[in-house]
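One protein chain is absent from this view; the other protein chains keep their places.
Right after this comes subunit A.
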């Protein structure tokens, strides 16, 4: 916007004081400057001219050189050099030669002839080529001719002279093209045709612009080269290239083979750098890809995979256990992709809260705040991916106002699979921190009822915050152990179970997973997951008109936590797998190692970080078709198998406590975290005991022990006589029975008892011999059972205390207190049986003095609840001394048990139980 220069000097700006003061005059330019630049040439000095001439010469040379290079013919190059040697003038002359009027006439006939002959000529050259090249077909010839015909048609529009030149050039160009084409790759018919046409046209234009240069060289080449020569050159070149390539390949192969020699022990123990390890990983993968050819002599595939495992562990810093499992899940190449993807964080995604805003509005608002985002994909209408942001995405006013929530893309999937409907009653069993649950509420549009449950009270605060922030008003938040939830409420239309898992799908989020997980953790996880899933299925109502669906999801990719758990539930509940409604993701495994899952497991969906760019995830959708809980008898086999498979590993924690695996299965049934208060259990027992006590006894060994001395005796016998396997099987059955009974409380109640028993067992073990230990353990179990059940009755406790004091350390025999406990526990549930048991217990206490019925001892024997711990200690101390006594007792007890049995059947259920036990 500067001043406007007035180049026209005729207009003179007014001069004067006032003018000057106001405005600067326009700039004045010298006349010379205003003259056209064309005149400047005149001012060139002689030397300058010379230089300019040289420059132009050089330019021409370069152009020609390039063309020569293009042709890539040595002969041609020579010719061009020759041409280059000539002066510009010469070349001009040549040009003049080529395109004078005289030549025109000369060209015309040639053109005409060529037009007629063109085809034959072209055919000649091509046919020659065809002769030389095995690859060339006659089809090319026809294409060529077609192209020329077309070009002819075009030419009609233009001048004749132009036609001729163009035609001639085209012809040449066409042959050149052919050459190049051949040297490169043979194109398809259509493409080659097109190329011909287009190239012809292009050449035509360029030539018409500057007719001389291009035509010069071409003329020269064509003049000097016969088609057969060209073909020959081309062929030679091609052969050369082939040879070169094959040599390179050979060397590459050799190199690769040379690169990988199986490292020595020393090398393995002293890794030099991560780079080397990475290289070795690549090499090993290469070898594994073509094992039969590339393997080193005398090396097995196993060795290579082991090496790979080691290297992957070091390079990606996993522990061997997890890496081994991952190697079982993925093929090698995919494994690497997975590991790489697990190193990188997934993109941040947010979910629009459709209760408060719409995605477009939210996106606009966030863009205004400097957030760079995009829709997450066509599959979701509420998801947005955040690429970058100038503000903290978790603290914008929009976020605080509840317009969106930070949520991984994978977390949308289970809710989408659940497909909640309005006015339904829905349960989210493991809801914290409320992302999926609020998604459900948003889809329901705040209608119906949403139960959000989480076992961790601290984490429920996050649900409260998120729900209120997002404006979810139809929710009930509660803090139950999910496994107990069927006791709280049933009849939900849909249930979402996003089970706690090892988190092997979200290694990018929490890298500690790499090193901290082992078999024990996985077993703990899938045990809980199984129980949760069964509970979730129990909560769901098959009679719901709109629902009856359960969605099970984890952020783990291990089949143990996914397919296996679902498969387990399929066997134990009347559910079937249905398609998740997610149109992407990979199908779940039907086979995994030695497992053969139900074929319908293909309806489940797996998501991987490396293929779907979201966290590793698993989603299964189940439909419940009957509220009846099927008999678990069929499953016994499976259970046994599983128990054997897992038994060793599953109960790692437990096994140390119990010397033998005998009790391990019992523990397995009981979850590891039995943190539930005993009061509840006791209450529950008290409530259910009159009716269900017998069932409980049947179901769980510990309860059995509590309930009946007979059972104890049997168990003892079994322990002594039977093998561990037997115990396992029986225990498994017991577990099944638990599931059937569906009384979560009873199960949970038993868990702590078992733990106690275990502890006691340990102590006992230390002190006692193995055989005797078994007995002691049983006794201990009895006592523990007694504790829990009797806890409710203070009177009995007091009595027990008294008894203890009275009998003092003399009676501290292991067997006696335990027996007392048992009897006490039984008493509340079964009146008559209790009496009988009590009778037994006193007998035991007194060391078999009284086999008959002693009602008086009953009140005394009942105690022990609070004192159990003390008692156990005493028991431990005295255990050794009374082992022999116990042996004797057992025999007597067995005898006593029979009368008990007779009495028990009178009450009904308990009697059945006993029968079963006997059987």
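Just so it is clear, a residue touches a chain if its C-beta (ideal position, glycine included) is under 8 Å from a C-beta of that chain, and two chains touch if they have at least 3 such contacts; residues count from 1.
Basically, contacts and distances are computed from a predicted model.
Novice: Suppose you had to identify the omitted chain by its UniProt name; would it be "Mediator of RNA polymerase II transcription subunit 18", "60S ribosome subunit biogenesis protein NIP7 homolog", "Tubulin-specific chaperone C" or "V-type proton ATPase proteolipid subunit"?
Specialist: "60S ribosome subunit biogenesis protein NIP7 homolog"
Novice: Looking at A:360, A:381, A:468 or A:596, which makes contact with the chain not pictured?
Specialist: That would be A:468, which touches the missing chain.
Novice: With the missing chain put back, one of A:332, A:419, A:449 or A:578 would touch it. Which one?
Specialist: A:449
Novice: Any idea which of A:358, A:480 or A:520 touches the chain not displayed?
Specialist: Candidates A:358, A:480 or A:520; residue touching the omitted chain: A:480.
Novice: Give the residue, chosen from A:234, A:280 or A:403, that touches the chain omitted from the document.
Specialist: Missing-chain contact among the listed residues: A:403.
Novice: If the hidden chain were put back, which residues of subunit A would touch it?
Specialist: Its contact residues with the unshown chain are 365, 394-395, 397-398, 400-403, 425, 449, 451, 457, 460-465, 467-469, 471, 473-480, 488-489.
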